[in-house]
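The complex appears here minus one protein chain, its other protein chains still in place.
Order of writing sets the labels: A, B and C. Residues in every chain begin at 1.
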Amino acid sequence: MSFNSFGRVFRFTTWGESHGPALGAVVDGCPPGLALSESDIQPFLDRRRPGTSRFTTQRQEPDQVRILSGVFEGKTTGTPISLMIENVDQRSKDYSEVAKAYRPGHADYAYDAKYGFRDYRGGGRSSARETAARVAAGAVARAAIAEVAITAWVSEIGGDAIDPVNFNADEIGNNPFFCPDAEAAKRWEALVDGARKAGSSLGAVVECEATGVPAGWGAPLYAKLDSELAAAMMSINAVKGVEIGDGFGAARLRGEENADPMRPGDDGPLFLANHAGGIAGGISTGQPVRVRIAFKPTSSILIPVETVTREGEASEIMTKGRHDPCVGIRGVPVVEAMMALVLADQKLLHRAQCG
Amino acid sequence: MSFNSFGRVFRFTTWGESHGPALGAVVDGCPPGLALSESDIQPFLDRRRPGTSRFTTQRQEPDQVRILSGVFEGKTTGTPISLMIENVDQRSKDYSEVAKAYRPGHADYAYDAKYGFRDYRGGGRSSARETAARVAAGAVARAAIAEVAITAWVSEIGGDAIDPVNFNADEIGNNPFFCPDAEAAKRWEALVDGARKAGSSLGAVVECEATGVPAGWGAPLYAKLDSELAAAMMSINAVKGVEIGDGFGAARLRGEENADPMRPGDDGPLFLANHAGGIAGGISTGQPVRVRIAFKPTSSILIPVETVTREGEASEIMTKGRHDPCVGIRGVPVVEAMMALVLADQKLLHRAQCG
Amino acid sequence: MSFNSFGRVFRFTTWGESHGPALGAVVDGCPPGLALSESDIQPFLDRRRPGTSRFTTQRQEPDQVRILSGVFEGKTTGTPISLMIENVDQRSKDYSEVAKAYRPGHADYAYDAKYGFRDYRGGGRSSARETAARVAAGAVARAAIAEVAITAWVSEIGGDAIDPVNFNADEIGNNPFFCPDAEAAKRWEALVDGARKAGSSLGAVVECEATGVPAGWGAPLYAKLDSELAAAMMSINAVKGVEIGDGFGAARLRGEENADPMRPGDDGPLFLANHAGGIAGGISTGQPVRVRIAFKPTSSILIPVETVTREGEASEIMTKGRHDPCVGIRGVPVVEAMMALVLADQKLLHRAQCG
Partner (left out) sequence: MSFNSFGRVFRFTTWGESHGPALGAVVDGCPPGLALSESDIQPFLDRRRPGTSRFTTQRQEPDQVRILSGVFEGKTTGTPISLMIENVDQRSKDYSEVAKAYRPGHADYAYDAKYGFRDYRGGGRSSARETAARVAAGAVARAAIAEVAITAWVSEIGGDAIDPVNFNADEIGNNPFFCPDAEAAKRWEALVDGARKAGSSLGAVVECEATGVPAGWGAPLYAKLDSELAAAMMSINAVKGVEIGDGFGAARLRGEENADPMRPGDDGPLFLANHAGGIAGGISTGQPVRVRIAFKPTSSILIPVETVTREGEASEIMTKGRHDPCVGIRGVPVVEAMMALVLADQKLLHRAQCG
């Protein structure tokens, strides 16, 4: 079975392969009457778009989104919103090598083992290109949660982390790394350039914060807000770890250190700390919701790796195409989109049960 | 909305509160003809059972499971399997304090914010007691995936980790910590005792490995094996982080270090490493599936913490009941159960689509 | 796969066999804060209870319901409501004949073909006894849709229909047939008695009306209100047909006859007819929602029928147990329950999307 939908009542389905004619998303369950046009979605796609700096893949894709249904006279109608993005730069390249041998770290072998064969052109369905459809769907989700502000950034590349003291949200848009620390951004230029020139790749950590989430969103027990976020983030290509709030750091704290004490506040309790990342018992507490996500280095590298062919012969492979030296960077708008999609769903679920 | 079911085709639903008459699970979609009796389930519940050492809560619960449906003449019939566990030790305690003020780090405030009120007795539905129902359901799942062996253990308590060199799977059952390193287990006695006597609590890291999972399980894109595992683990009480394979460690590797090279093997490729944790593109590769889970220290501590009352007044609270100094320990059988439940579901999903 | 759950956000799961220790339902997603106790549920079970007249099966079941979770201090908490009914009169009867040969018209052969074997005691999971769990769940649903009034009745038995002119809702509770036409009820006594004495059985038509449903409930396209009602009713044992509004009668009308013209009214349009049964485009119009359901005669008859054994030998079989001469009669409270369950789900779904 193949499940290409996500969400319970605010639900989206994506389709499309890296080298097919197009890819897209169908967003179902969106509230009616929200203002929505292509220009509300395009900016998010532009942030994720490849080829915008030398630190991302050189594939050239305009990633122009079209709304094919679900919007009438500039407003959502409550019916499914079909979004389509055409694939333009499907460079006619020789894929015979990838067709024959498995790229280690890629989904090649797993897809073959599952389905018996695979669309080997650019990774087919397992390509990170699919995330364009998520970003488009995420822009619709944002329209459904106008009360929430979502920001993500890269906090670490190749083990080199930002200094929290230097954190400046305004800086995020000023460099090609979505980096909130201007000094780190400078260091990363050399770091990522080095990896790129060496034909290697680097991992990264992305962080995401959602403010304005009211207390009470989250559907215990098996659609807890943190559980849904973990599923959403872990479904992104190259993600290998998810933390809520202090995450693994919390495992090293004592109970009294990890507590988030409360004092009387004007609108509900005032929390004195946010180790929990804004979620308790799977339900939002009104504090900022915080998630950290680990991206592995992409497996597409210009360094040969031992592998086997489809026929089981020993071989070596090295990815010749255009690829990201650090996929985590372009993960930022995708992480934001998944946060928006989870929150929109939880908002509607909360409304369903609690009126 | 409240979603108390998990799984797509091998699906379970849990119900019950900490201080209600009973709790239970309904397992739906289990293949017919599997041998199953209460004695197949009870040993798993016994491992999770409270009150078995001074390192866990002193609540005394026999946790005897009853099968109420779905089994006939010792075999599963393919109809829903209803499992019930009675609550016995619901010590009639004074909950007036918890009813009035929110325990920081607990779900108290979040439940109130969501539902308008809450069952405050022992945490109600948000109590870790619910995990008994998961462990029972997990035992049924194991019957459906006889080809798979699942083992979990505690690898770190309060920041003190095991030494991988000392790893000995046989040791796991020899100490009250599910610890595979005999030396670490000795150190942890003092550590956990200290926290217990200080009225404090400790976090922990649990690791879980499933061997025997064939290549091909996993349902891309939004029911990827790793995505489902992340959701499953993050839904466990006190869990704040999930890693697949190298997890956050992968974010510090270079592409060539993180690759899992392949050589020809007798049954498919032989992998020379397992940074990926047995999953690529959301699909199992045939290697062991590996997950790491971070448990926060329980918020139930004997040290007073600043809080507010339901009426919004400043207050202080301290948990007087019987609680776990390190909830991560009893998380081990729960983690194994969730692994089994995810794999059983993915096995059936794979069979549905790929025959 | 076996799907024992129904509903999208107001969702219930049933479990249990005819001759197991108990049966039950778990209701998930119920709004919090609704007054609910066992005495709110019991009256509906009493209406469905066997053995109350000579026109229904003589199995004696008290059908006492217990609420095991989800209710605290007399109010729903928003967590799953577990309902359990013990089986008392599982007469220790000789089932060896049913174990060996298939009863035509029963699920015996189909269950064997699907699962490889079956619980043959009293039909196991395919027994109409399962509907007790639905009726209990339906009583919870009613609490969630206080604005709606639901009434069902038998309108035809063995081809003998009520006279619409004699329709009197107050009459429904005055006879053992849930018949709104006192004269028909009298005729049916002889009719059903005759069938019972002949060891035969009769079919029936049940009608159900829900008033107070506001305009706007229904989730197009594949969870349309009429589509959900059709699924719900067709899932009841012995049901073979479902009509909304005029149903098959509408297929014989011309467009102008079938239209439901509107005039200005105080609260929205005033409809001059209700051929549509209160649903247009899958969405409620504010008119009474009307459904008709066909029940076949039960296949449990004292008249021998040709059949085959599990081993494929020719045989004859005749049901010796206690059975309903007209199962449609006891279908009335089940139909009402399914109506309530569908409407509660649609109410919450509407609230999710449209606020």
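Rule of thumb we're sticking to: contacts are C-beta pairs under 8 Å (C-beta built on N, C-alpha and C of every residue); 3 or more make two chains touch, one makes a residue touch a chain.
As the structure is a prediction and not an experimental result, all values here were calculated from the model.
Checked against the full complex, the one of B:P31, B:P104, B:G203 or B:G245 touching the unshown chain is B:P31. Screening C:G218, C:P288 or C:P333 for touch with the missing chain picks out C:G218.
The chain not shown here is touched by just one of A:R47, A:K75, A:K100 or A:K320, and that residue is A:K75. Although one chain is not displayed, its contacts with subunit A can still be listed: residues 1-5, 9, 11, 13-17, 20-24, 26, 28-30, 32-33, 66, 68-70, 72, 75, 77-82, 114-119, 124-125, 348, 352.
Subunit B meets the missing chain through residues 8-9, 29-32, 78-79, 220, 348-349, 351-355.
Touch with the hidden chain on the side of subunit C covers residues 1-6, 8-9, 14, 102, 104-111, 113-116, 125-126, 130, 156, 158-159, 195, 200-205, 214-224, 226-235, 240-248, 250-264, 268-269, 272, 275-277, 279-286, 294-301, 303, 305-308, 312-314, 328, 349-350, 352-354.
Here is the rule we go by: only the chains that are shown with their structure count from here on.
Legend note: the chain whose CA centroid lies nearest the centroid of all displayed protein CA atoms is B. Note: centroid distance subunit A to subunit C, computed from Cα atoms, is 46 Å.
Centroids built from CA atoms put subunit B at 26 Å from subunit A.
If you average the CA atoms of subunit B and of subunit C, the two centres end up 39 Å from each other.
Residue positions 8-9, 220, 349, 352-354 of subunit A each touch two or more of the other chains.
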